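Each chain you see keeps its place in the complex, though not every chain is here.
Labels for the chains are A and B, by order of writing; each one numbers its residues from 1.
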């Protein structure tokens, strides 16, 4: 009677935990819709489809590479840096063909994969509007297959940073910090968009094409982030013969849910507040990105701080956003289009480094601040250096052979037409022939009086044979593929 | 052997219930994306970012206030109106520093918070396009900290309406009804948008800028509403020594899921049908808002009615929407921009009042209609009066000192530029200099021939130094903050 009961309890634990892990994994996957909308909203209309394509392909290529290579690399790197020993064969085969008893092997992999793809997709926001698709996708293969898995090998998989005591609950540094650093590095190597800086070096604002899509993306990301953070408390129930059935990681899930909520709220107020102090306006995108910065700031430490700490860390992570963004723009003159470094990079670093200040082991357990601080500084430093070096090497190599960015003509025309053969919004404001900028009504109108009035128009109801020939920038698009005609 | 088993069962119950409550809480949080899109789609393009900012800040400010103050106010109000006794200290400390044993205290708070924020955010849709940000945010603090918590104190927390037998399963009246009443009151006090009514008093239609975003918002809301309604059956499992392990609130979860589904469907048909009878057209926004009205109508009673009742209540809640909207517009001449009263207010009231007609205790249990009706009428009346009075007081005070709405210039120009320094869609149809209205191609074109053709254009590919100086309404936006330069 006792044995079956224990087996029953263990099965219940496994079933409940799978329900939870799968649910939060789906939520984290949905963050890709958030990134796609956030980034699409923050780029010019002429580059939207390029941005969306990068997002779709980051997931599609990245997840295959992470299955075939990346996950095993984590295991191997962990093994060679002091973690659990593993042969190269085992590293691959435990995923390619797990034991029948390892029912959760593939679910666990997918749970890891959605974190990996988050790190990978952050980069695309920094290099928007000029990175060549081939260079970007090559980097995607490398970040999914090697660069990110090495970081996981050092840390969560049990490598030397993990052994040192580096604390990163849900990837504030491992996922977001590294993604932000990678994005900033790539943007630096590739160089700014044309006209982003004036000849005298001052910055020129290039606003994104739709704040609505950007805010939608923000809220989708916040939704998915509950999966990201709260879901990292991945084992609602636990069972052992000694302790019986316990709440497992759900013993502290309330704390994680609370500090995630307060951290995101404080981030919005921090970013919006600093922007308001600087400009007397409440900037919508700073408030939105402040929500994300607050979430990033709290992500590394959400399991182990008290709620007043969450409000402070979230507010600081938000407050640094306008300041760091301006520093990057005006001092470093790097064109980080979607502000991925201030939102993911510096906010992630900040949260990880502030851990010892707010850690419950310090406040409630008598741990020394210094003993907690050392692993954090070492961990942040190692991850930052590795990410910077690997990213600079990849994009530097592409730059050296002239393949890092699209031609000036293509950039001016817009990457959608030039690289993808599509026009994202063919009915709204024709892109100007010279600049590729989707013209305001007024601007185009001035042009149109010069006789160009029918060039951009889609005129299905009129003489379609004329229209379609004028309409070359759409003709190669979806549902056309007329190359062979 | 028996004792550990009981403990195990209780732990399983807690774990499973937490998985469910957290999942539905995330869904309800996601309703903020729905409200943001629904409202953004229903306002002019010149006011979109203002609306989005209000939505983001309602959540960010509201959730902090509800944690620091609101939840405790509910407890205290309940205690002083006949509910469970509680000291003021306990009311706060049970949330600020719950017992270690109270593992679910913060999760329970978050589950309550997402309902509270739903009520708060409804208001923003009614006062769109003219409410001053400071007045709106002050009201947000008060609704999250006091106005809504008082209603919860009266009802769910155990106060006098709860004791009287007021039945509101998931907040059809407590959340949506009160939000709709608050919105209508605020819109009445603040007054209509300029040109919303003609000098002769007849209404002037001001269509929203994107039905696509509005419908997206509707469907996100419907998705989240499954969390809202079905999730209110919050305890899938229950355990007691007497009864052992039972299905808890999942014993009736199928009924809740079914009537929620049928109520929303009938709402769409009710609203679309009445609109069709009036205009011979199937109006897209009436169908969409009808889905929401049907959901609101069913929310108070979804646990306790049979499915034919759900179809009737949903259809009525939808059918009243075009009628009540027109009454408010043409008779009351109140400018409820996003129709929040017909969708949330009157639909919520209707559903709560219809409870005795369709209640299973009446049909299956022999309860008297009158005995069920009295608490419903009293409850609706008390909530309506309190919400109206508190809201009118707050916005009336702001109006008295001239701070309730933006200046006529700012309203004409659009709140995005004037209040937030951003242009939501800088590449699509420049806002007219005089009206702030994002002009149709034709309209702007007429202007542009007068020599204004380059004023609005972003001309990154051209002479950027000129462009940026003309481009003042964007220059203060995100990634700019050039005040100190």
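Criterion: a residue touches a chain if its C-beta (ideal position, glycine included) is under 8 Å from a C-beta of that chain, and two chains touch if they have at least 3 such contacts.
These numbers were taken from a predicted model, which means no experiment stands behind them.
Identical protein chains form the entire complex, numbering 3 copies in the structure file, with 2 of these shown.
Criterion: only the chains that are shown with their structure count from here on.
Centroids built from CA atoms put chain B at 30 Å from chain A.
Those residues of chain B that touch chain A in the complex are listed here as 1, 4-5, 7-8, 11-12, 14-16, 18-19, 22-23, 25-26, 29-30, 32-33, 36-37, 40, 48-50, 52-53, 55-57, 59-61, 63-64, 67, 96, 103-107, 109-110, 113, 133, 210, 213, 216, 416, 419-430, 439-441, 443-445, 447-449, 452-462, 464-465, 468, 471, 474-485.
Against chain B, the residues of chain A that register as touching in their complex are 2, 5, 9, 12, 16, 19-20, 23, 27, 44-45, 194-195, 198, 202-212, 215-216, 218-220, 222-223, 226-227, 230, 236-237, 244-248, 250-251, 253-255, 257-258, 261-262, 264-269, 272, 275, 278-289, 291, 307, 311, 322, 325-326, 329, 339, 412, 425, 428-429, 432, 434-443, 445-449.
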